[in-house]
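All protein chains but one are shown at their positions in the complex.
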Amino acid sequence: MKKGRVEAFSDGVIAIIITIMVLEMKVPPGDNLYALLPMVPVFLSYILSFIYLGIYWNNHHHLFQAVEQVEGLVLWANLHLLFWLSLIPFVTAWMGENHFSLWPVAVYGVVLLMAGFAYFLLTRALLRNHGKDSSLVVAIGNDRKGKISLAIYVLAISLCFINQWLAFGLYIITAVIWVVPDRRIENTLNR
Amino acid sequence: MKKGRVEAFSDGVIAIIITIMVLEMKVPPGDNLYALLPMVPVFLSYILSFIYLGIYWNNHHHLFQAVEQVEGLVLWANLHLLFWLSLIPFVTAWMGENHFSLWPVAVYGVVLLMAGFAYFLLTRALLRNHGKDSSLVVAIGNDRKGKISLAIYVLAISLCFINQWLAFGLYIITAVIWVVPDRRIENTLNR
Amino acid sequence: MKKGRVEAFSDGVIAIIITIMVLEMKVPPGDNLYALLPMVPVFLSYILSFIYLGIYWNNHHHLFQAVEQVEGLVLWANLHLLFWLSLIPFVTAWMGENHFSLWPVAVYGVVLLMAGFAYFLLTRALLRNHGKDSSLVVAIGNDRKGKISLAIYVLAISLCFINQWLAFGLYIITAVIWVVPDRRIENTLNR
Partner (left out) sequence: MKKGRVEAFSDGVIAIIITIMVLEMKVPPGDNLYALLPMVPVFLSYILSFIYLGIYWNNHHHLFQAVEQVEGLVLWANLHLLFWLSLIPFVTAWMGENHFSLWPVAVYGVVLLMAGFAYFLLTRALLRNHGKDSSLVVAIGNDRKGKISLAIYVLAISLCFINQWLAFGLYIITAVIWVVPDRRIENTLNR
């Protein structure tokens, strides 16, 4: 089975998710800069989610470059990842509209955690039908960055109950870590 | 006529349908977990529809792998399928917001039935311009799973008028049957 | 310049237009069949527009199969067509919510007329950089069906001011004429 249509479908879904978030930014009543003021938290949470979805698209792109073939389980592991990503516009709007209050920040972290876990499952599903010497196996390696991210999300969700800004800071740090593209896979492919 | 653009267009439409459903999940007023409570049925019906649309995308993907060429009738049979799938976000929201009450659950079943029937018509339209020895003919076979599903949907819609949860249970069972990818086609292709 | 990305972009825009129309169908308050009753005109106008967009996608698909290359003017002629198609969800909702009253039906016809005219301009732009013996020239021929449609739209818009159902009937008749795929191009390609 070829990977082309899986890539196209994932691109489509991620493109739509990243774009419809802007539909949650309702046009404010009033025509001056003060009217935009209450939108600042909504806008900040939009930027954070845009970056996270950009990270997922980039990593998905890098990952599938090393993929040789896909089978049924991979299709479902991929849909499972897209499911959690599809919830990001909802939690983004909830977090922004409530000015980063406790529960929305925690639930946002849970969605990030589940998406991270779904991405991990996708790599496992892909490894099942790639040989031990395939460039995919070498490229994914021990996936340290992925595992550390999951640990940070769990820590962040816990820290919410002390102060949700600690969690928010950790979400930003994790994003920064990932914006650097996944050199592991690129390096292996270029070798 | 080549099949590439039919696949791309179908991927696009299904990707949009699966994603805009999340727009029906309005951000709740309130910033705690209780605020999310009334969203539980909406969320459950979102999950069910996400899985059904995933099934259709997977089966469509498998089906078109065995397709060699498409003609005018196939384009319309495909658009007819996409029409019924496009109604899923509407019936999903109606069912979720009304907490799975009688009529929304029945109408949801009618849309599933019509989509299933449209998929059946699509396979017939495809068979018209594929030879008797084509891998498509062998792959579709007698399409037992498809026909059983249609029978289950009819049964489920009838059972609604006794208790709509029986119907809802049958929708879940049918989804589970289909999540297993369509081995018939894959097996034939791999032979 | 290759035509692949123009096809992909057009597929994307038409896929989105055809799907977001369903977002205009607001979930009705109430959970029985009577609650769906006021939606019947909205639903009917959705079906008509779905068919028209399907026709445009099919014809676009057929047309570009015979295209060999595109240049700057074609890109803008194509965007111009997509602009008028993008207004269809708006006029569809306006027409449906006002139960096919005079002005919405007339404005719907104006959008159909402009889209038809934009399609005509697109074929002219394409012919500019295809030789007189190209399969595109032979395939488009004298474009009788396209010209007749434009005339019908003008007639329908005028008839609105006698009775808008005459116009609505003409829209249906034109759709039926076009659902038959554009054999001219197919025949030429298969020769």
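Letters A, B and C mark the chains as written, and numbering starts fresh at 1 in each.
As a working rule, contacts are C-beta pairs under 8 Å (C-beta built on N, C-alpha and C of every residue); 3 or more make two chains touch, one makes a residue touch a chain.
All figures in this text were calculated on a predicted structure; none of them were measured in a lab.
In the complete assembly, the contact with the undisplayed chain comes from A:Asn58, out of A:Asn58, A:Ser101 or A:Asn129. Screening C:Ala8, C:Leu44, C:Leu150 or C:Leu166 for touch with the missing chain picks out C:Ala8. Even with one chain removed from view, subunit A keeps its contact list with that chain: residues 7-8, 11-12, 14-16, 18-20, 22-23, 25, 27-28, 31-33, 35-36, 47, 50, 54, 57-58, 61, 65, 179-181, 183, 186.
Remark: the residues of subunit C touching the chain excluded from display are 1-2, 5-6, 8-9, 12-13, 16-17, 20, 23-24, 71-72, 75-76, 79, 82-83, 86-87, 89-90, 93-94, 97-98, 101-104, 107.
In this text, only the chains that are shown with their structure count from here on.
A rotation of 90° superposes the C-alpha trace of subunit B on that of subunit C, rounded to the nearest 5. Centre-to-centre separation of subunit B and subunit C, using mean CA positions: 26 Å. In subunit C, 12 are the positions where the chain touches two or more neighbouring chains simultaneously.
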